[in-house]
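Rather than the whole complex, this shows some of its chains in their spots.
First chain written, first letter: the chains are A and B, and each begins at residue 1.
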Amino acid sequence: MKFGECLENVHSKMPLIHNITNYVTVNDVANVLLACGGSPIMADESEEVEDITSICGGLNINIGTLNRHTIPAMFKAGKKANELGHPVLLDPVGAGASSLRTDTAKQLLEDIHFSVIRGNISEIKTLAAGSGSTRGVDADVADAVTEENLTEAIDFVKNFAKATGSIIAVTGAIDLVSDGEHCYVIRNGKAQMGKITGTGCQLSGLMTAYITANPKHMLEAAAAAVCVMGVAGEIGYAHLQSYEGNATYRNRIIDAIANMDAETLEREANYELY
Amino acid sequence: MKFGECLENVHSKMPLIHNITNYVTVNDVANVLLACGGSPIMADESEEVEDITSICGGLNINIGTLNRHTIPAMFKAGKKANELGHPVLLDPVGAGASSLRTDTAKQLLEDIHFSVIRGNISEIKTLAAGSGSTRGVDADVADAVTEENLTEAIDFVKNFAKATGSIIAVTGAIDLVSDGEHCYVIRNGKAQMGKITGTGCQLSGLMTAYITANPKHMLEAAAAAVCVMGVAGEIGYAHLQSYEGNATYRNRIIDAIANMDAETLEREANYELY
């Protein structure tokens, strides 16, 4: 399935996405979901998450500001979404930065089947090996996916996808999206996106809408979502004035997502399939 | 009282508003309150809400990301505000989407007198009938107020206002604001405002400032607030470039609220009184 079709399915189906996410970037996640053609609901109280998940099409779990009251809500919502056959995405923000985050992410992986796990390379390595060197929520530079280590990185991502039965999306300067058999290698986006808080969280929200609207083509949908974010980062950057910086850029990227059409996405998506 | 006078009273009195609101749109609510001439305080810890409400002029309760710890704070603050004779507004975000939200909203209506209840038609129907078909936080399309069902909608809103003793503000493509006797029918705003998260929450914050600064003319003040938001939506849209979308539009609307004066409001407000 073409990436443009994935986009058009989001526009036509307007998937309603349940987000249990952090309070740092939650507003941006909601606006990105609206921009891409989806619809957001945020709810993290245990007493209501099963109700909310039931009326939604997909679930996005993000551990960015984990607390003891929302952890049980993540498990309840995830199990309910699994029962209902809804796509579920995990964004293990900061896995490796604290025992609580690492342990919670690992327990989530044991109890819930995730359609997609999306993070930076340090977070994904932490989940894979228990030996990650995550320092904070930004990727450990020593662990970046580069042209030099690309083959090893692809193997790692494919193997972790096979082991978990989830699509694995590792994002950074080079993005990798694999279902264990195939791996998209994507080179869209701008380095300056790293100076905006929450572009990863935004992508996770967007990606949940894409896999929810394209349930039989989740690999392509997840890769398409990465390209949408990256292309929007390129378009948004092109409109920046010299006196503008990361705050205006944040808005320009969301604006570009709102204006993205299938033709632009197909033309600007820059990827190879391994 | 003219809408322009309502606006000028907000500018001159700078009402301090206590907000117990959701973490998705809270920053926008604070910036809208500052933009319109008011001043915001956000506080949702039970131990301090009575202190905070006591130093404020009005209270805005929004159940958008309800949790078991802030629910008691809503009741305590609401009762205190009632004791002090402060205007209190309820925004029943997502009532109908979960039992927790529906039940909490209904219990709030029983225990606290609200000056104004503001929501979309699905949320208000849920409160009125226990039979709402709310799906998430966006209005059920089948339940929209349209030119075709306008007479019935006005009757419904007037009746619910009489039953509750509150001003009811139903917002959507056509907005209705009634105290049970009269009903403003307002046709300002742009459809694209629905692609921005939290324009409803923002309006609730703004409206609380308007009713607080105009305590003897709350119906006009509530209707004026709806017009301020709608006119700002029109002005903000006029400044958008072709490459801009919902993120920039969000800012333009708040900017337009900051620049709104009585003359512009009077000239651009588009309403009828039934």
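One rule holds for everything that comes next: a contact is a pair of C-beta atoms (placed from the backbone, for glycine too) under 8 Å apart; a residue touches a chain by one contact, two chains touch by 3 or more.
Just so we're clear, the structure is a prediction, and the values are computed from it rather than from any experiment.
Enquirer: Quick one: 2 copies here, how many in the whole complex?
Expert: Across the complete structure, the repeated chain appears 3 times.
Keep in mind that, in the parts below, only the chains that are shown with their structure count from here on.
Enquirer: Can you list the residues on chain B that touch chain A in the complex?
Expert: 22-25, 27-28, 64-69, 94, 97-101, 135-138, 195-198, 242-248, 250-251
Enquirer: Would you mind writing out the residues of chain A in touch with chain B in their complex?
Expert: 16, 23, 26-27, 30-31, 34-35, 39-48, 51-52, 55-56, 69, 235, 239, 250-259
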